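Each remark here refers to the structure printed beneath this line.
What follows is chain A.
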Amino acid sequence: MNRTSKAGILVGSGMLFVIVWEIRSALGLLVGIDTNPQLYMLLTLAIVGLTAFALAIGLIGVTPETPADEDTS
Partner candidate 1 sequence: MSEQLESGAPTFLDDYPKEAAVVKAALWSSFIALALGAVFGVIQALHRTNILRLIDSTDYYTVLTAHGVLMVVSFTIFFLVGLFTWATVRSFDRGVESIRYTWTWYGLMVAGTLMAVVAILGGFVPQTDISADVLFTFYAPMQAHPLFYGGLTIFVIGTWLAGADWFWSWRAWKAENPDERIPLQAFMVLTTMLMWYIATIGIAIAVVVFLLPWSLGIFDQINPLLTRTLFWFWGHPVVYFWLMPAYLLWYTVLPTISGGRLFSDPLARGVFVLFLLLSTPVGIHHQYVDPGIAEGFKVIAMTNTMFLLLPSLLTAFTVVASVEHGARQRGGTGLFGWLRALPWRDPAFTGMMLAGLMFAAGGFSGMINAGMNINYLIHNTIWVPGHFHLTVGTAVALTFMAATYWLWPQLTNRRLFSRPIALAQVVIWFVGMGLMSNAMHVMGLFGVPRRTAEPQYEGFEFVTSFGSITELRLQLAIGGTLLFISTVLFVSNIALSAGAPKLSGLGKPLSEPLSGAHDSPEILDNLKLWFGIAFVLVVLAYSLPLASIISRGGVLGPGVDPVPMIIEPLGATLEPLVASLQPLLGRLAAVVGGVGA
Partner candidate 2 sequence: MNIHNYEKLWLVLAMVMIIGFISTVVYGATAVGIEMVNDEGGTIDSTALEEDDRFAEPRVERVGDNEYEAYVVARQFIFEPDPIEIPANSTLTFYVTSPDVIHGFEVVGTNANAMVIPGEVTELTVELNEPGEYGILCNEYCGGGHHTMEGKLIVQPEDEFEQGGNDE
């Protein structure tokens, strides 16, 4: 099964959220497109949520050959 670890989903979702939301500022400043904030936030959450869900059920993403997680502390 191609499953991504819970930790990977959490970290990836955090990064994806920030990146997608920052794109709104980039669109506004660079291209001058004024997106609706509520709509854009909903869109961001939807993208992040769907990606996380897809990762969780193994629709997308593959685990590396070795387990990526171990205890280091």
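One rule holds in what follows: contacts are C-beta pairs under 8 Å (C-beta built on N, C-alpha and C of every residue); 3 or more make two chains touch, one makes a residue touch a chain; residues count from 1.
A word on the picks: all candidates are chains of the complex that A comes from, given by their letters.
Predicted model, so just to flag it, every value in this text is computed and none were measured.
Chemist: In the complex, chain A is touched by which of the candidates 1 or 2?
Modeler: The answer is candidate 1.
Chemist: Taking the touch rule as given, give the residues of chain A at its contact with candidate 1 in the complex, in rising order.
Modeler: For this pair, the touching residues of chain A are 5, 7-8, 10-12, 14-15, 17-18, 21-22, 24-25, 27-29, 32-35, 37, 61-66, 68-73.
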